[in-house]
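Left out: one protein chain. Kept in place: all the others.
Lettered A and B in written order, each chain numbered from 1.
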Amino acid sequence: MSSEPRERPPTSLLIPCSYLSTESNKTGSWRFLRPRYEEKTAPCSAACPAGEDIARIEMLTAEGLFHEAWETVLRENPFAGICGRVCYHPCESVCNRGEFDEPVAVHILERFLADAAARFELKPDLDRLAARSEKIAVVGSGPSGLAAAYFLARLGYQAHVFETMPEPGGVLRWGIPLYRLPFSVLNQEIALIRELGVRIHCDREVSPQSLAAAGSSYDAVFLGCGHSRSLRLKIPGENLDGVEDGLRFLGRIRRGETPVLQGTVAVVGGGNTAMDVARSAARLGARPVVIYRRRRQDMPAFAEEVEMALAEGVELRELETPVAIRRRGGRLVVTLQEMRVAGEDSRGRARVEPDSGKTREMEVQRLFLAVGATTAEEWQDPPPEGRGVLSLSNGVLVHRPGHPVLVFGGDLVAETKSVVHAVASGKEAAIALDLIFREGLEAVRPRLHACLVGEGPSLSMEVYLGGPRSRRNHRIVRYEDLNTDHFRFAPRIMEPRLLKEERLRSFAEMVLKIGANLATREAERCFSCGLCNDCDNCQLFCPDLAVIRDRKAGSRSINYDYCKGCGLCVVECPRNAMVLEEEALCARS
Amino acid sequence: MRKVIEGSHAVSEGARLARAQVISAYPITPQTHIVERLSEFCADGTLDARFLRVESEHSALAALIGAASTGVRTFTATSSQGLALMHELLHWASGARLPIVMANVNRALAPGWNIWADQTDSLAQRDTGWIQLYCEDSQEVLDSTLQAYRLAEWVYLPVMVILDAFFLSHTYEPVDIPDQETVDRFLPPFRPRFHLDPESPCTFGQMSPPGVYMEMRRSIQAAMEDALAAFADVEEEFSRVHGRRYGPVEAIQCDDAEVILVTSGTVTSTSRQVIAELRARGEKVGLLKIKLFRPFPMESIRAALGRAQKVAVIDRNFSFGASGIFAQEIRAALCNLPGHPAVFGYIAGLGGRDVTTAVIEEVYVRTRDAERPQEESIWMGLQEVKHAT
Partner (left out) sequence: MQLDTMDREYIHSGHVGCPGCGAAIAMRFVLKALGEKTIMVMPACCWSIIAGPYPQSALKIPMLHAAFETGGAVASGVRAALDVKGDAETTVVAWAGDGGTFDIGFQALSGAVERNENFLYVCYDNEAYMNTGVQRSSSTPYGAWTTTTPGRQWKRLRKKNIVEALVAHRIHYAATANIAYPEDLMGKAARARTMTGSRFLHIFASCPTGWRLPSEMSVKIARMAVQTNIFPLYEVEDGVRYTINFMPKGYLVNEYFRLQGRFKHLTDEDLAEIQEMVDEDWNLLLRKAGVAPA
């Protein structure tokens, strides 16, 4: 029959149909604004006197990279476990999250990292410079001396620490009570410093003579001996039996003594030492009454310390000061003068004057003095400004040809006496000395300035050593700079503590450990101000797919061939880790 | 199998035998019987097709554009208002080079409402790039429907199969309905040269700027030109399988005719009778039936009409402000031929008015007796309408 239907040559068929993608359109040519990734400074890191890279620490913690997070602490501060327990955390007061719901519990996380490091016996991998010949003597093994030795060792120097007491630590060991800072933590962190090659010689007092002799063996001396002489009230009865210096009392407890106390004891003073004395006394069975000449808000003690003391049953008597002490039977009778506020000083603290006629008497078993301290000897006071004397943020540097460089640091110069300020002091001294040895005195101010975190005064060792942080913009990210649309309210972690009844039974650590799940959850609350934390909002919202995940670089880059400069990435970045700049006409190629 | 069926159903049978796969239609008198029958075929499984009961003719063609772009054989039918509504998409279907087949029942356009035979609806769409086949009887309707698919799928242009309202759509005639196996030998399955395919993705119909649009339009015309030869090939194959052929035009006794009448649709059928009678009386008259209107078969028409003295075109349609449309096209085809015949244009049968043998004879006589046309178009049988304002 018929053949198969035959084929014909195909008819012309030119239809609109694609065979190329749009990638040949380099829409980047449209751009007049250009986005860029730029790290900025988080307010917490600038507020931290040690300049810790807190936003990065929390980012790493949130990712479960506890080892790296802990190392990031150590880069700027050897005392993760100590500060995690005793620091007054100025970082939390400026935390941008505080304006959203509650600040991130930075100190709880710092302590967690130290606990994790201890538990898993982690060893830090710290950047260090090659060994140098200079040797530095460090007087005092308190936090400033130990920190100075730590940073000097990382910079390549041999640091020899001389300590009067039989064991190192200074106020860390002899001042801060066990329920705030257990020995194990202190010993671990000192051991870490020893492992860097720092030598600590205990039972070695330093005198002006030994200091003078130091010149032949040491190229510099760091004086971190602190204020070891307690101030007196200079009132009658001050030297009676039953009246004791608060610091000495704390030292006795730390040496293992457990004096039995009962009844009411008075603690005169408003600083952290007074709080430590009162709370220690409470644990030894007494009913402590703190007597302070100004108001509660004027007390130099950290607010949290005051709160915890009061929670433990310590009574606070404001606007009172003892004027006389006498014995009656087995007890002391203290005459207290009531004070009244007569204006405020330049820092907002009350100026007080006696409210004449108003006195009262109080009977106590013991009285502890914690009204402040000063240098034990005159040579420990830093000299005033003058030739060869460089006044730094956390220290005074004395440079005289033919003599070892002298640096006064720690409590000798600090306005706020805290562990973290001591660390800042040790770091500044170490960097200043390194600059003098490598480049000369003139280099100190400008190079220190270049290491500032934000506008300062905190310094970063990582910046000094040229790490990635040195490329960070000093601009501090404020709350208004963030895009808080991307955050949800989440309550701050509650610090787990011993129950009130349990606290007073012993000197056991009052604050308990937290688990990794709680730590990561709290760390996730950190906004990561100014630092890219790989949230990928930029990549997600880019209409042009011009944000590329650059796995090799570990982060992101913009494909400027296609980026139209719309700026969505910059606005949708929750943490202001990007910047939008005018496209330089000549930069286009 | 020979059966007496309605003209509409000849279309339905054609679409069924052609194995249309997606049918999408909206009812309009007098097309309804076409799609109702197809609907029955789908419901009882005779035809394995998807039937979309869309909500307008515009959507009907839109749906077929989607289906044809996905690479399946499609069918719809409409008339008059429905075809006019599709207008935008008629352009689209040809521009997209989709081998859609549509039956159009020639019906008058409103206002006033008139459901009877008139060719203006399909002719008004002559610029849209559709191949147009005008049918005279039910057998031709069925055959043209089958041929339409082969043609469309060769040249990638949509094809319109056209039949007069009521005179053809609703009259019954004996029709040879081939069996499926025979049709399958003529019409293989549709193998598209392009279609939407997730395995091989591309975009169709995107923005085409001045630099390229003209070439795409030229390609459509190239396909139309190829369609003339392709139609001949289709008829050749069809003839071998089914034993019938029609030609783009059919010349009846034109060789020695002095006057040749030109008709299309059912008027042709009546005209055959008139020509036979006139010839019996010794008149030198011929008849040219136009089947293929787009592409316009220039050469065939010139060959058939060139040697006549006069040509009388009967248009059951009108292009206002000009003339009957077949007449226009024929004048254009002949104007460059030296010594070409005078072309007389006659308008008859609009809105279903009957074109009787008397009308056709009058057309012949007036043409024969006039030296040259005095008017562009002569309207046949106009009456005074009472009560006109």
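Keep in mind that, in the parts below, a contact is a pair of C-beta atoms (placed from the backbone, for glycine too) under 8 Å apart; a residue touches a chain by one contact, two chains touch by 3 or more.
Remember, it's a predicted structure, so these values are computed and weren't measured experimentally.
Remark: the omitted chain is touched by one listed residue; of A:17, A:202 or A:310 this is A:17. Per the touch definition above, the residue from A:363, A:377, A:485 or A:502 contacting the chain not shown is A:485.
In the complete complex, the hidden chain is touched by one of B:50, B:126 or B:366, namely B:50.
Shown as candidates are B:38, B:67 or B:290; the residue that touches the absent chain is B:67.
Along subunit B, the points of touch with the absent chain fall at residues 21-22, 24, 48-50, 52-56, 58-60, 62-72, 74, 88-89, 92, 196-198, 200-209, 212.
Taking the whole complex into account, subunit A touches the unshown chain at residues 16-27, 30, 483, 485, 536, 540-541, 543-546, 559, 561-562, 564-568, 570-572, 580.
Heads up, the rule we're going with is that only the chains that are shown with their structure count from here on.
Taking each chain's centre as the average of its CA atoms, subunit A and subunit B sit 91 Å apart. Taken together, the subunit B residues at the contact with subunit A in this complex read 95-97, 150, 154-156, 185-188, 193-194, 202-208, 215-216, 218-219, 222-223, 226, 230, 233, 237, 240-241. Chain contact summary for the complex, subunit A toward subunit B: residues 1-6, 8, 10-19.
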